[in-house]
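Missing here: one protein chain of the complex. Every other protein chain is in place.
Per-chain numbering from 1; labels A, B and C assigned in written order.
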Amino acid sequence: MSEAPTIDNQEAEQVHAVAIRFAGDSGDGMQLAGARFTDASAIFGNDLSTLANFPAEIRAPAGTLPGVSSFQVHIADRDILTPGDQPDVLVAMNPAALKANIADLAPAGIIIVNTDAFDERNLTRAGYATSPIEDGSLDAYRVLKVPMEDLTKRALEGSGVKGRDALRSKNFFAVGLMTWMFQRPLEPTLEWIASKFAKEPDIKAANELAFRAGFNLGETTEMFRHTYRVEPARLPAGTYTNVTGNQALAWGIMAAGQAARLPVFYASYPITPASDILHELARHRNFGVRTFQAEDEIAAAGAALGASFAGHLGVTGTSGPGLALKSETISLALMTELPLLIIDVQRGGPSTGLPTKTEQADLLMAMYGRHGESPLPIVAISTPADAFEAVIEAARIAIKYMTPVILLSDGYIGTSTEPWRLPDLAALPDISVPFAIAPNGPEATFLPYLRDAKTQARPWAVPGTPGLEHRLGGLEKDGTGNVSYAPDNHERMTLLREGKVKGIAADIPDVLVDADEGAEVLVLGWGSSYGAILAGVRRVRAAGKKVARIHLRHLNPFPANLGAVLAGYRRILVPELNRGQLVRMVRSEFLVDAISYPKVQGQPFKAAEIEAKLLEII
Amino acid sequence: MSEAPTIDNQEAEQVHAVAIRFAGDSGDGMQLAGARFTDASAIFGNDLSTLANFPAEIRAPAGTLPGVSSFQVHIADRDILTPGDQPDVLVAMNPAALKANIADLAPAGIIIVNTDAFDERNLTRAGYATSPIEDGSLDAYRVLKVPMEDLTKRALEGSGVKGRDALRSKNFFAVGLMTWMFQRPLEPTLEWIASKFAKEPDIKAANELAFRAGFNLGETTEMFRHTYRVEPARLPAGTYTNVTGNQALAWGIMAAGQAARLPVFYASYPITPASDILHELARHRNFGVRTFQAEDEIAAAGAALGASFAGHLGVTGTSGPGLALKSETISLALMTELPLLIIDVQRGGPSTGLPTKTEQADLLMAMYGRHGESPLPIVAISTPADAFEAVIEAARIAIKYMTPVILLSDGYIGTSTEPWRLPDLAALPDISVPFAIAPNGPEATFLPYLRDAKTQARPWAVPGTPGLEHRLGGLEKDGTGNVSYAPDNHERMTLLREGKVKGIAADIPDVLVDADEGAEVLVLGWGSSYGAILAGVRRVRAAGKKVARIHLRHLNPFPANLGAVLAGYRRILVPELNRGQLVRMVRSEFLVDAISYPKVQGQPFKAAEIEAKLLEII
Amino acid sequence: MTTEARYTRADFQTDQEVRWCPGCGDYTILASVQNFMADLGVDREKIVFVSGIGCAARFPYYMNTYGLHAIHGRAPAIASGLAVARPELSVWVVSGDGDSMSIGGNHLIHALRRNINLKILVFNNQIYGLTKGQYSPTSEMGKRTKSSPAGSIDFPFNPVSLALGAEATFVARTIDMDRTHTTEILKQAYQHRGSAFVEIYQNCNVFNDKAFAALTGKDERDQNRINLVHGEKVLFGPDRERGVIIDGGTARIVDVADAGIDAIHTHDATAPSAGPAYALSRLSHGPFGPTPVGVFRAVDRPVYEETLQQQIHDAQAKRGPGDLAELIASAGTWTVPDHDERELPAHS
Partner (left out) sequence: MTTEARYTRADFQTDQEVRWCPGCGDYTILASVQNFMADLGVDREKIVFVSGIGCAARFPYYMNTYGLHAIHGRAPAIASGLAVARPELSVWVVSGDGDSMSIGGNHLIHALRRNINLKILVFNNQIYGLTKGQYSPTSEMGKRTKSSPAGSIDFPFNPVSLALGAEATFVARTIDMDRTHTTEILKQAYQHRGSAFVEIYQNCNVFNDKAFAALTGKDERDQNRINLVHGEKVLFGPDRERGVIIDGGTARIVDVADAGIDAIHTHDATAPSAGPAYALSRLSHGPFGPTPVGVFRAVDRPVYEETLQQQIHDAQAKRGPGDLAELIASAGTWTVPDHDERELPAHS
């Protein structure tokens, strides 16, 4: 309903896309409701994109604004790129949920309210003097009032589940209602309930009853005679699943281990929004994955580095504050030239900042946040599903070039979902690099810093290999690995380390430009703004303007052709969820007058913002 | 002897400048010897500059190359700027000292060797197959052979000090010899010995005897008939002392406390080359200075921040690895907007790197080494004596703008010395800012984030002040100081923090350009390369070329006129002891094609290097 | 401690909505602390609460005193600076088990050994609450959490033992639910000169509900709670029929009837040796059985900041308050006489 539907016939109206936001108290199960609706839509065949919005780190008292949790899902009959700038439909389970979300609703959007929650107490908690569903303040919207709690309770009568427990099923009532309204299949949700609550028959029955009651209410009530149909999207054929970025990342790490033929060692200290990577990996002991919950981020980086020295794929994941703490250890990885994969799921900063919100403001820290000259490769993830491939690429570079690599994700990628065509695991690239097993120096000695002529990588000789005993360390060393403070040697080694990283440019793809013939303006993006930028660009094109677009996966080194490409455009716009970080790198590197389009609101870009900005400068 | 003297008359020959390097084993007391010679020269009235070179962190076995310690002093009859590119005279106490230093010696320079140390054992330890003082390999130099140990022992005969103990005085023998050779007054050294060893009469006597013996050898031997005279320099009138950068920094911190009317709290974890700041401050309990040796750098930053919150001048000093560790805490200081002074005495990196060597490679970490958008002011020190003023300036900014400030020094500044005209302490600027003492909000409330209209600083209300109880924290907050996750608020606060730092540009002096009329090439420097750059520029000018020069004290924000100034030059050269860090900032900020002139050898620039590079591009 | 009732609990409440989960033990502790502070009567502006990150660490926002909600694990370090700079303030650290013993373990043990005058309250819920339920350094082995779905394999710290191993001069344990006991322990912690380490068992009803049931459950608490009272025999049980003996360094639980009352250990919190306190701390590692609460140890030792103050005082007495000009000149000076000064470039 990006083009809002007119609601005037009894037939199912066909729309191309619709964004629905489920909002309620943290205790209302809105994440679950959204996920169920999403899955049903996925199985139905829509393309989709989701965005979860959790309350900040503390559980607020029920009914208050800080306690509001929401889940937005954008479904479409064509490929889409964002969870939607503005929801077309808002399901509000209580006054606080309404208040916290109403400003985002599309003009003339639909609101489905759970009227039972609009009592004096909840209205006060949300800070409403009068009830918005009575006082006419929602007249600009189409408001559908449903006493969901009462109806749920009634549906459950006789089921054995009563009182407060019965109320817990009201999220399924809401899902049922939406399932009817948007003509989703019932089976996926029913099956999910059946398998999830197989061991708790009461709850299973209750949720089923509530779900069906919601659906039936739609079918039988006048109020809901309008339904909408979003046809399946013509996605590339294949089998799909719906993933969050953190999930795809965890699986990508496991895949990287397989592709590199290395056991995976993941060390981490819990931190929002990166913790779910640890949680996911910890579940897979049967894959041989070792997870290590360290005492802090420094220890996590250290343990991962120790595992790398031992010949594992050492990975450590965190968010901004944790990356700051890991700096010194990353610097050691760089000096010892051991592969180490560092994942930063960026969040709003500085300091503790906005732990549950997204931002892209750690790029320059990734680039420069270490003492001394300490260049390392940086790879960025663009979408939830992309995390899978991106982490394999990061691991490839780390192992092949014996270097720490920073992989940048963010809270938006980590927690939102998109459909992902299951990868062909048989076709995973072989990113393995053989360990050193034989002496490489004169008289059967082993020189740990003798470099590969092409990659400049030093050999990886792991403990347990007879004859290759050697010592690594953080002091400057000469080519043999022995400590050296000689002036020339330090310069030589500094240049070698720098050159090794720079040289990777020859081993990564050139940037592809998605350009209209004759476009003079180029948008240069990175990371999670992929979807919003592409969607914005499409709109601009739809408006008949010409524009070019690049989205960077490799932020250090830049792809070899980047400078030349940039030189071909009159104006370069760099939208970033920070105050202009990539733009600084590009300006300094290529001396192009790239324009920063910064946003620091803890929220992803909207397609409309990119569109508007582009229209302004083209 | 920058113009090497010809040694052909018996009279004292007048030279304008001479650089002498005392080199020996760590156990030979070369630092002391150098310091004595320096003091005598200072008191005599020369301008001077020194450079100490310690063995790396481990005490090596006597007689080996890694154990060599040296001290270079450059004395002149005019103002000088560096310790000298190449020593004119090398005092070598053993073969290792000779071997480690000979490459630096000026063509046809003088070598004074302690022949007693050139025995089989020491030659082998130094890796000489044959004795360099016998085999003709030093023919290009003027070698003066002195059996210093034997002569010292003999001088001490009957003094009661014997054997190995007697040998300990041989450094004073060397100082005595140099004192004669360069016609220094004897009194300063004799007085120093007398006061230093007042409680150890034997040692006092031994050192005196050795010193005089060295002097007398010069006077009486044919070999030393050539002496040199370096007239007093025409320094500005005043009383001078000779300081290292670390010393001037420590005193500057104490002065800043006085100028700000705040008690000084210095928290640090020992690390080369910053530890001496802690050592110096710890000596001054009677000034009320509190030093706190923390368990690590994170705790040091934390304790200093706690002291700042308490209303002290909270200062924390470290070197690169420690700065990396402090990042997260600095970010908290930035978010809570508390004044905190962070000193980074930079050393060679990355990782443990070259702990005893100098480098300027932490600039970009100071600038960007924190997660999220976290701008803070950066001030750099140019020379040892300059540390005093620079730290007061850094403290001024921290307090006035309620912000952490990073002050960059380096190993070269920290450990080398120069004469310093005693500051007029009565004329110290008043950098105090009154604490908040009264409510500033409606209904007698206190709003900790209500900003000063001009500086954008928030008020500093210290615990103990009735009625101003408030809570600070690392989460994003709104204007009242309450936690806020609102999107617009985050953007507003981010811009406020950024704007506050940018605004400091209006409160710092414009850059002064030291320019020749019509110069088209400008050298842009910062930090400890001050002396080498200025000396290089002088030589270029002496060669009749035109050149302009800027040396930056403020690296963030840049002085307001910097962009305009840079725009006026055809070429901009940026010499740095790193791989091009300031140059990246300048290129990105002003889009000027500034050229990097990098050096990463753990050694300061030489004037000759700057000269050569300039001549190449002018 | 002043006795006048200048304050009520309300004076220590802020206008911030308290945002813990309904039912969280943190509410009870907050009430205890606010009431305690009101009774204590120390000037509100002289009190500072410093915390790290975690549910517990939200505490300062709810105390109408000076406060700093800092970063994860660093509160003891920051509070150390505060207390050393301003010994006249009353500085309190509030921390969780993860904040204080995982990321912040080092700062904790160093603050304790230095004996800085900090009152360190650790709300031990044996879980990471704020990050939604990972095991913590005090979680029991085998615990299944989000990050340990197969069961935790980390042997937990015993916070009291850890503090005693770190040379703490005051170590106590109490329980959120028992407000009277909590208040008594807070009072003793306040009165102690130097660092006071107070472990408060705190129920996280969302991620680790009933972790302390052995001490709070109606049926179990009488069996399991061992109250340590200075100068008294260590007896417990519904009829004080059980007791603790310490034998060759090992504390054991006995039936008083069997062992005889004389054999029962008499608790001496002020014993110069930390041995008995440590022995008592080993009685439970959990608490999943009989567990001592109360003050384990309270001994005198010089307070860091007081000794520092003394050093300043002594140095001033001996050398005067310090003259910077004199100091700068002390390394030796020389004078360049007035002459036709050249223009020398200033050191920029």
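Here is the rule we use: a residue touches a chain if its C-beta (ideal position, glycine included) is under 8 Å from a C-beta of that chain, and two chains touch if they have at least 3 such contacts.
Note that the structure is predicted; figures quoted are calculated from it, not measured.
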Chains still shown that are in contact with the chain withheld from the display: A, B, C
Candidates C:231, C:248 or C:337 - the one touching the absent chain: C:248
Sole contact to the chain not displayed, among A:423, A:503 or A:563: A:423
Absent-chain contact - pick from A:449, A:530, A:569 or A:597: A:530
Hidden partner chain, touching residue among A:16, A:142, A:229 or A:290: A:290
Absent chain, residues of subunit B that touch it: 57-62, 64, 66, 269-272, 275, 278-279, 282-283, 285, 291, 293, 295-297, 321, 351-352
Absent-chain interface as seen on subunit C, which is shown: 102-106, 109-110, 113-115, 137, 141, 150-151, 153-158, 161-167, 246, 248-251, 265, 271, 273-280, 282, 301-302, 304, 307-308, 311, 314-315
Residues of subunit A (touch criterion as defined above) contacting the omitted chain: 39, 42-45, 79, 188, 192, 232-243, 247, 251, 254-255, 258, 263, 265, 267, 284-288, 290, 292, 294-296, 298-300, 302-312, 314, 328-329, 331-332, 336, 382-383, 385-386, 421-423, 425, 463-475, 482-483, 512, 514, 530, 534, 551, 553
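Rule of thumb we're sticking to: only the chains that are shown with their structure count from here on.
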Centre distance in Å when subunit A and subunit C are each reduced to the mean of their C-alpha atoms: 39
Chain centre separation (subunit B, subunit C; CA means) in Å: 42
Junction residues of subunit A, two or more chains touched: 321, 351-352
Residues of subunit C engaged with two or more neighbouring chains: 53, 71
